[in-house]
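In this view, the complex is presented without one of its protein chains, the others remaining in place.
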Amino acid sequence: MNILRPLILTAGLLLLWQLLVTLTGAPPYILPGPLPVGHALLDKFPLLLSHLGTTLTEILLGLALGTILGTGAALIMILSPLLKRWMLPVLVVSQAIPVFALAPILVLWLGYGMASKVGMAVLIIFFPVASSFYSGMQRTEPDLLELARIMGAKPLAVLRTIIIPSALPAFASGLRVATAVAPIGAVVGEWVGSSAGLGFYMLHANARMQIDVMFAALTVLAVTSLALYFLIDRLLDKLVFWQPKQGIQ
Amino acid sequence: MNILRPLILTAGLLLLWQLLVTLTGAPPYILPGPLPVGHALLDKFPLLLSHLGTTLTEILLGLALGTILGTGAALIMILSPLLKRWMLPVLVVSQAIPVFALAPILVLWLGYGMASKVGMAVLIIFFPVASSFYSGMQRTEPDLLELARIMGAKPLAVLRTIIIPSALPAFASGLRVATAVAPIGAVVGEWVGSSAGLGFYMLHANARMQIDVMFAALTVLAVTSLALYFLIDRLLDKLVFWQPKQGIQ
Amino acid sequence: MQLSTPMQTAPDIVLEDLSLDFAGQPLFADLTLTLAGGRTTCILGPSGCGKSTLLKLMAGSPNLDFKGRIRFEPTTDSTVAWMSQNDLLLPWFTLLDNVLLGARLRGELSHEKRAKALALIREAGLTGYEDKLPTALSGGMRQRGALLRTLMEERPVILMDEPFSALDALTRVRLQNLAARLTVGATVVLVTHDPMEALRLGHTIVVLGGAPVRVLEIIEPAALPPREAGNPEVTALYASLLKRLMNGEAA
Amino acid sequence: MQLSTPMQTAPDIVLEDLSLDFAGQPLFADLTLTLAGGRTTCILGPSGCGKSTLLKLMAGSPNLDFKGRIRFEPTTDSTVAWMSQNDLLLPWFTLLDNVLLGARLRGELSHEKRAKALALIREAGLTGYEDKLPTALSGGMRQRGALLRTLMEERPVILMDEPFSALDALTRVRLQNLAARLTVGATVVLVTHDPMEALRLGHTIVVLGGAPVRVLEIIEPAALPPREAGNPEVTALYASLLKRLMNGEAA
Partner (left out) sequence: QKLTVLLDWFVNPDHAPLFVALEKGFFKNHGLDVTLIAPSNPNDPPKLVAAGQADIAVSYQHQHQMQVSEGLPLTRIATLVATPLNSLVVLKDGPIKSIADLKGKTIGYSVGGFETALLKVMLEKEGLALGDVKLVNVNFSLSPSLFTGQTDAVIGAFRNFELNQMDIEGRPGKAFFVEEYGVPAYDELILVAASNRLSDPKLRAFVDALEEGVQYLINHPDESWKLFVSGDRASLDDELNRRAWKDTLPRFALRPGALDHKRYTRFADFLLKEKIVDTVPELEKWAVELR
């Protein structure tokens, strides 16, 4: 791991951003350049950090819970084709319901606390996990299952020893998607009603046309997302230890 | 394919819905039961259909474009590790930017027409595709690549003949996720600014407190999502023809 | 290493009027064959004639749609150990864990099993590779792993599909002897392409051929296996068996 | 079927001071060996001694971190065909498409290539299976597919890793003859565990052994391959070679 590379990358991305602003001629109240945003960032740093705390908690909780529920749903579906037939439509539909229809229902059931926000995040996060993990398990080598059957394996042992490891590469790929959308999950969760969090703060800043502040918050969110993504990416590579990640050429 | 099964399933899901309403005691202005919604559905059917037309166009365009861009991004990343290092952070960050921050920018660039909605849908759709397809390609059996190298293969031929087919199961799993989120992609796109579409109509009904109408629109969206999902699911099974889908037990 | 006594009486395997089609082509048509309990039957036959499929049928695969009856006599259940033609090692398990797979899947992992697995690994010449993943093993090492996994099962019926095909002559003989010792008293079905191997290890040698496949010949050498390669009976039978095999289905 | 003339002069393969470690263990240490151009060299050696790895090195695998030199003399490029120990058939291609893989990958698909592939498939006894996916083929059929794919390459250097191990005696001899005919004039390196196969096919037979691996013996029978199994020279050499192999690394 080169220490210089992230620096160059950051500088490059900032340059790209500035270029985008300059080339498209976007006015600062729509897309401010990195400079004014950097200024706002420094200005509001402590506040941003405190909001980040809230959002990060929601992200992590949402990710944890979403992963648990997603793997759980996938396991149920793989274990019972009957239940699968009933669950899959519900899961698919759950992805098609927009926030504003769901928000009041969530608040009604979970109140205005952290629960409803995490609930919303979970809803966004769990589907990629459930879907990929399920497909992965479905693609378990049939001969391995045959071998396990002949060995007189206990169903749970087959699951733990053969089916789940077979699906781990697919699961990892689903969790990568989930990790990338987790921050937006938390932000959307904050639309349910909140008084803290980066999503709240962004909406707030946006409503008051403090676009530079909004983009400062966005920057914080983006950096957090990247850090989270690459962290989880690393961990997932460890999880699928028998299949080292390789370049193609 | 049993003709009865979908009927039983539908009836069951409606019952579940009614049960949810009854058990949680959710008031009708937050979660109306299937009966009043059914009524509103029949009442507004022609209108709903015309809005569905708009949204469906957005969904399909978004899905098509998102898949093209997603596979394109994945291909670029697999072909050039250098470009990947620059693209991946941008892609990840693109998933963390909330609508309201993006909406004005999209509208500035794409106007209030169909383009900005499709753009928003594409943004939601392409990541699962890109990410899964890329992971899939990364997991190509190294010995196959070695064989191709020794055979003096042309890079494009390796891609077409070995790498892409290897990644098709993973791609299919990503496209399934994308299909499930495509409807919400279009709906979110309509929040950017619109004058037609189910998302627009839902917002409208919601603002006018016609919650039953909103849920009628939601039902239409849900049914469309399901139909689309199972259609694409079928097609994807054909795509990975050499790996028949199997139950586990 | 001491032989663990076979746990149940090893049953006969009775195939009656077995028929199976693949893509409209009959692979078996009314095949009838009895494999003696407690004995080793070696099956020879041209590539693609249906040997692996036959083994899968005996293992009770639910995915094959056949007609006819396959019975074990006396009836016993969960009695089969199966070694497939490809090694089927789990890539996420070390060699040792792969050898212990059956015990793990049945929730029977124990100190004794581990000790036995390690002893077998030593006997198979794989000492030092216990903790390696399958990707770090050579083809023959993987095959030996799969064989050990099968031998660990200690079942009354043992089905093995070309278990020694990737081994050099010396290792092959060593593992043949190991397998013969550990499967004494069990009903062993061993598919092989090596007539010498069949003559060394089989109480009975069944030669298959033709399409749909039928039994071309059954050889029952007088001496008990494992026989020495230099044994005159083996040498005599070898020449005629090889000739029969080289004549192909026509015979 | 007529032999297509080898396209380039088949080079010698020169290995000099080859060293390679796996997990800190030296697999090769200063191994030096020259394989004669235009000849068939059969490599024998205990399972796990490094035969497959050696073949990969000759194929120029970029993933192996070795010391020393591997040269082709005279230097040529894109000259190698490689048949790996497992079949590596593409599951999404039919047998025919798999046999034509090299041509497809190089963008050289043509009517002639198709005709040649079909002819080879017929010679390998696989008629009727041209349009089957690998999952519908038996182990030996898959191996034949992989062999045909390699023979289609018509390269001056051909590396084959146990190409006939999953075949019955008759099919094996047929394909050995086919391979011998099609590779005349090429530098062939053939890894095998069957001493008879080595004696039938090899101009030179190299016996490897020991750790780190070294050349234990080089046998050069007088007659030209392919030799008959009944050939007295072969019979004589067979006994001594088998003895050597059965003595193991110690020898």
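Think of it as A, B, C and D in the order they're written, each chain with its own count starting at 1.
Keep this in mind: a residue touches a chain if its C-beta (ideal position, glycine included) is under 8 Å from a C-beta of that chain, and two chains touch if they have at least 3 such contacts.
Every value quoted in this text rests on a predicted model; they were computed, and no experiment measured them.
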* Which displayed chains does the hidden chain touch? -> A, B
* Structure fact -> Contact with the hidden chain, among A:G12, A:P27 or A:G53, goes to A:P27
* Structure fact -> Out of A:T55, A:Q210 or A:T224, only one touches the absent chain, namely A:Q210
* Asked: Pick from B:L108, B:A157, B:V223 or B:L239: which residue touches the chain that isn't shown?
  -> B:L108
* If the missing chain were put back, which residues of chain B would it touch? -> 26-30, 99-100, 103-104, 107-108, 111-112, 190-195, 200, 203-211
* At which residues does chain A meet the chain that is not included here? -> 27, 29-30, 44, 47, 100, 103-104, 107-108, 111-112, 190-195, 200, 203-204, 206-210
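One rule holds in what follows: only the chains that are shown with their structure count from here on.
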* Enter the minimum step count from chain A to chain D; a value of 1 means the two chains touch. => 2
* **Gap in Å, rounded to a whole number, between the CA centres of chain B and chain A** => 16
* To do: Name the residues of chain C that each touch 2 or more other chains.
  => 86
* Which positions in chain A touch two or more other chains at once? -> 142, 243
* Asked: Classify the inter-chain contact topology: is it line, ring, star, complete, or other?
  -> ring
* Throw together a list of every chain pair that touches. => A-B, A-C, B-D, C-D
* **Of chain C, residues touching chain D in the complex** => 22-23, 44-48, 50-53, 85-86, 125, 132, 136-141, 144, 161-162, 165-173, 193, 195, 242, 245-248
* **Of chain B, residues touching chain A in the complex** => 5, 9, 12-13, 16, 24, 26, 30-31, 78-79, 81, 85-86, 89-93, 95-98, 100-101, 104-105, 108-109, 127-128, 131-132, 135-140, 142, 145, 155, 163, 169-170, 172-174, 176-177, 180-181, 183-184, 187-188, 199, 202-203, 206, 214-215, 218, 221-222, 224-226, 229, 243, 245-249
* To do: Note which residues of chain A are touching chain C in the complex, please.
  => 141-144, 146-154, 157-158, 161-162, 165, 168, 241-243
